[in-house]
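Below you'll find the structure I mean.
Every protein chain except one is present and positioned as in the full complex.
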Amino acid sequence: MILLSAKGLKLAFGGVKAADGIDLDVRSGEFLAIIGPNGAGKTTFINMVTGYLTPQGGEIQYDGQSLLGLAPRRLVRLGIARSFQLPQLFLEHTVLENVTLAIAAREGLWSPSRPLMRAAWRGEADDILGQFGLSEIADRRADTLNEGARKLTDIAMAVALKPRLILMDEPTSGVAASEKISIVETLVRVLRTAGVTAVFVEHDMEVVSRFADRVAVWNQGKIATLGPPDDVLTDANVLRDVIGIDPEVGSHAAA
Amino acid sequence: MGWLGDNGMLFGLAVLDGLSYASAVFMVAVGLNLVFGVMRVLNVAHGSLYAIGGYAAASLSLFLGARGMPAWLSLPLLLLSSAIVGAILGPPIERLLRSMLGQEEVLQLLVTFALFMILEDLQKLVWGVQPVVSDAPVKVLGTVDVPFGSDVIPFTAYQLYLLPGVALVTLAGLAWFLRRTLAGRMIVAVTVDREAARAMGINAAKVMLLTFTAGAALAALGGALASPTTSLVPGIGASTIVLSFAVVATAGLGQIEGAALTALMIGLGRSLAVYFAPEFEVVVPYIIMVSVLLVRPQGLFAVPETRRI
Partner (left out) sequence: MNRNADLALALLAAALILGLSWAVPWLRFVMTVALAKGLAVLGILLLLRAGQVSFGHALYLALAAYVVAFAATRVPEVLVLLPLAALSAAAIGLVVGLFVSRYRAIFFGMLNLALSMVFYSILDKFYEVTRGGDGVRVATTKFAGASLSPEQQSWALLCLALVLAITFGAFVRRYLSSPLGSALSALKTREARLEFMGVPARRVLLSAYVISAFMAGCGGVLIALSTRHVTPALAYWTASGELVFIAVLGGAGSVFGPFLGALAYELTRTYAAALVADAWQMILGAVLLIVILFAPGGLWGVGRALVLRGRQT
């Protein structure tokens, strides 16, 4: 079943075509990786799907409904959540508070008399922090965290919203190499168990090859290739343009 | 002719009055904008600088006048006293504000508010609460008969030529200075991006000190220029600063040429109210400000910032 369907998306900033006719169908429950050189329009795509940017042409259908013109807030209510390339945390709040606030937002936070840190929510937040290995720093303020912890908290907040579709912008950038795979394993397990569909922008090809069901290759605002990782990641054009390996020379052609 | 014929003189007077009033407010607004540009702080104490500038010019003029200074000297004296006020009060205030850079904006603003409170009482202690009047500069220049239709409006040459003249010279001079001189372009660089300017080797601290002092002197000059046309009493600092905020906010923070236009708008609006609908005198500037801000919150002439995620 197709959960998200983008057709002919176009968006240009000045003379730069960030999206030049994007056609993409995301299947329910799949893990779709988006790879491509910087500036190819990957974040722009996520921004359009989450309502932050309005496409200048084309259509986005989610669960049979058009997303065009809807504010980010409405899209969250429809079950679309995202995490950010640069983590967007509430800096003066602790990690636990950040995640609990996400839970509160999901549940509707309109009562001014009951505390944020009530038992049920706190318990759920503790669980989520545990799944991401953040329990030890639960009481640290968000602006004191290192890059990797910030990234994880950012993703944890998106997961706490219990979305149907989650879009993650470079979820493993900044995470220590030794922890990357185990964290992604956890993330994938959590999402698969909940039946969440995931679209993620990623630069680490090992993560992509191990965890993605399909890979979409972005280049200059268009999707150049789409297919299972085994096919895409051995495609010569992809290797040269995106990953920077010239198959004939056999080494990295670009830094 | 109708209304204009009946009220022509009044209207003409209102326009001329508004022009001279706007000129004085512009001087404060321009200093406020310059300071905001380099230090990103709205200096509440700028109103006090205006008031002290006025008091200083008036008392200096009265003092020297009693000792036989020729009346025409009272004019350059206005400039001199403003420069002195700027030079004395500018640097210590700037020093204090610079030590607060990087702290929360509320705190920075409150520091200027505290300074304002201190300077208000300082004013009272030095010059007392009785009105101070010194109109030598106005008397020196005499009156001019302004032709208005078939009538003639007598107006003081001071308010017709000198006040707006100085304001225009300041506006043009600043515009030229900021664009054509090295020092001016350094100020603009610091205004646009302080860190980048530092990285280019510009001594941002020195730029801030000089710009602030200049801004303070301009405010003092505004007060000095206005002082011969009015009587100086406690509270003019408070009413001037809030009016200057209205001018600056309506134009857009940091917009110098824009501030000239909004000063004119607000000065004329207020003046017309004084002559034709006196209850609206004080309200007009703020209604203009609210109307503009509701439609264009960054001000009439500001360049909207780009978003970033």
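As written, the chain order gives the labels A and B, with residue 1 at the start of each chain.
In this text, a residue touches a chain if its C-beta (ideal position, glycine included) is under 8 Å from a C-beta of that chain, and two chains touch if they have at least 3 such contacts.
The structure presented is a predicted model; accordingly, all values stated were derived computationally and were not measured.
Residue in contact with the omitted chain (choice from B:42, B:256, B:272 or B:300): B:42.
Checked against the full complex, the candidates B:66, B:107 or B:199 give a single residue touching the omitted chain, namely B:107.
Only one residue in the set B:69, B:101 or B:253 touches the chain that does not appear here, and it is B:253.
Residues of subunit A that touch the chain left out of the display are 50, 71-73, 76-77, 81-82, 88-93, 97, 101-102, 104-106, 109-117, 157, 161. Touch with the hidden chain on the side of subunit B covers residues 42, 44, 96, 99-100, 103, 105-107, 109-111, 113-118, 120-122, 124-125, 129, 238, 242, 245-246, 249, 253, 278-283, 286-287, 289-290, 293-294, 297-298, 309.
Definition applied: only the chains that are shown with their structure count from here on.
Averaged C-alpha coordinates put the centre of subunit A at 52 Å from the centre of subunit B.
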